[in-house]
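Apart from one protein chain that is not included, each protein chain of the complex appears where it belongs.
Letters A and B name the chains as they come in the text, with residue numbers starting at 1 for each one.
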Amino acid sequence: MRFFSWTLVVLGRAELVAASLLVLAMICAVSVEVYYRYVLGSSLYWVEEGATIAFIWVTFLGAALASKANRHITITSLGGIFRAGRSRALWALGGQGAIVVVAAVIAYHSFGYTTLQARTATVSLPVNIPRSWMFAWPLCLGMVSIALTHLYYFMDNVISLFAPGVRPAPRPLLEI
Amino acid sequence: EVSLNVATVDAAGTLRNLAGNRLHTLLREQDAGVQVRHIEGPVLGNAAQVRDQVAEGSVDIIGTDIAWAAPYSNFLKATSFSFVFRDQEHLAGVLDSAMMAELIDEIAAEQGVRILGAAVLPSRAFFTKVTPQRAADFEGLKIRSPQLDNWLESYKAIGANPTPVNWNEVFLALQTGLVDGAHGLPVDVQPNNWHKAAPNVTDLEDMFGVHVWMINETRWSGMSSADQATLVAAIDEVDAWMTATAEAESLSTIASLLDQGGGVFITHNAAKREAVAALAGADKVVAFPEDEREAMRNKALAAGKALEGQATWWAPGVLDELQSVR
């Protein structure tokens, strides 16, 4: 369990650094494009496509990160029915398990799309990137990371069921 | 009974949208073994996305511009390059050629998408604030481009400065001067109001619209040959209707665009000038010199030749091969 959480935290830090750099790069690229068009009078037409790819990566890396920081929007209105305790923890357990399954299924299917999407490529970038690197791969990698994260929460929850002082909500892996 | 999902992406009331509805009605009236359900508008995504859905089999048929099939074949890219075709008949000849039939089988085998019939539409026109009179007037002109590399290269080939802008934002981009011009079929332009920001319409017959239907190959080969024949016959009928309607409406659409936008119609084609002058008035029509158009054409073909053999572009000799079709 210790090693599992350590691995996920390291993975989360890597996602955080990569995605933050992409955000800064996106801002710079789009600004430079405006400068080129307005001041220099010629357009950098690859920026639109390049920034879109960066955005898609930021989204799925960010989603994986949001799982590790426990930030995804959850509606907890019904949870109030259960008093804190075993039944509440079991309810939460079901939710965590479902996320693991959903993320794993999507990861599996998106991997299946990598070959199909690789048939067409980006058009305006200086190098032609297969469309799978725009669509299937960021989704697949993000979902693997999410599945692992919620598997950890699930296991942590199971352990807490048998420990004194039940805590139903996952303790976030990362405090950001 | 076979039921096929057909998507046309364009907004309600556009030519493509009406064609989709027509295909549906036609097969229903025939009570044929093949029926289609027409999914209207961009609800399933943009053209490139729906094309991918056809390839993966979650949508059966897309009706769209041939440009979106171009990424499947380097050869096909050449058919969406500016000034490749002498005129509409030349283009129709290429689409009917044995070369094309072979290509369609090739794409179906490699990409899982089969092109079923094509409708030749009128030529695209440039919508600008300026009134171009010479080839040099296109030098440095900022022209809106879709995200397709043959389009980008086509505009560069005539010396223009292609600027990618979302289709929905073109009117605003024209109005605010983000771009100096945009290129499109007059019938598609009307609902988008380009002419109100860029009133002058220049038709050099540099690119023609081609509408194609693309079907998922697995779905196609799973149909009986009788059903295949029924579908193709219906599609051919709709295509003929599209070609005729677009042809009939193109010039009157241009006339009404001139009327609303206050611009002029510029073309090298004397017959078109005469027809539009009859509808909109002789003062609304300006000739584009034939030799200047020829200069642009040669420039574009030279640029196209320079691309031949490069990675992701068509093979050497393809442009000559296309020119030889009659």
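Everything below uses one rule, namely that contacts are C-beta pairs under 8 Å (C-beta built on N, C-alpha and C of every residue); 3 or more make two chains touch, one makes a residue touch a chain.
Keep this in mind: contacts and distances are computed from a predicted model.
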item: Complex member absent from the view - protein name from UniProt, among "NADH-quinone oxidoreductase", "Protocatechuate 3,4-dioxygenase subunit beta", "Cytochrome c" or "TRAP transporter large permease protein"; value: "TRAP transporter large permease protein"
item: Visible chains that the absent chain touches, using the contact criterion stated earlier; value: A, B
item: Which of B:L23, B:I115 or B:A173 contacts the chain that the document leaves out; value: B:A173
item: Residue touching the undisplayed chain, where the options are B:I62, B:V94 or B:A197; value: B:A197
item: Options B:Q35, B:Q53 or B:Q323, residue touching the unrepresented chain; value: B:Q53
item: Residues in chain B touching the chain absent from view; value: 5, 11, 39, 41-46, 49, 52-53, 56-58, 164-166, 168-169, 171-173, 175-178, 196-197
item: Touching residues on chain A - with respect to the absent chain; value: 16, 19-21, 23-24, 26-27, 30-31, 33-34, 38, 48, 51-52, 55-56, 58-66, 69, 71-79, 91-92, 94-95, 98-99, 102-103, 105-106, 109-110, 112-113, 134-136, 138-139, 176
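One rule holds in what follows: only the chains that are shown with their structure count from here on.
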item: Whole-Å gap between the CA centroids of chain A and chain B; value: 39
item: Residues of chain A defined as touching chain B within the complex; value: 37, 41-43, 45, 48-49, 113, 116-117, 119-121, 123-124, 128, 131
item: Chain B residues within the chain A interface of the complex; value: 52, 55-56, 71-72, 110-111, 140, 142, 145, 147-149, 152, 161-164, 311-312
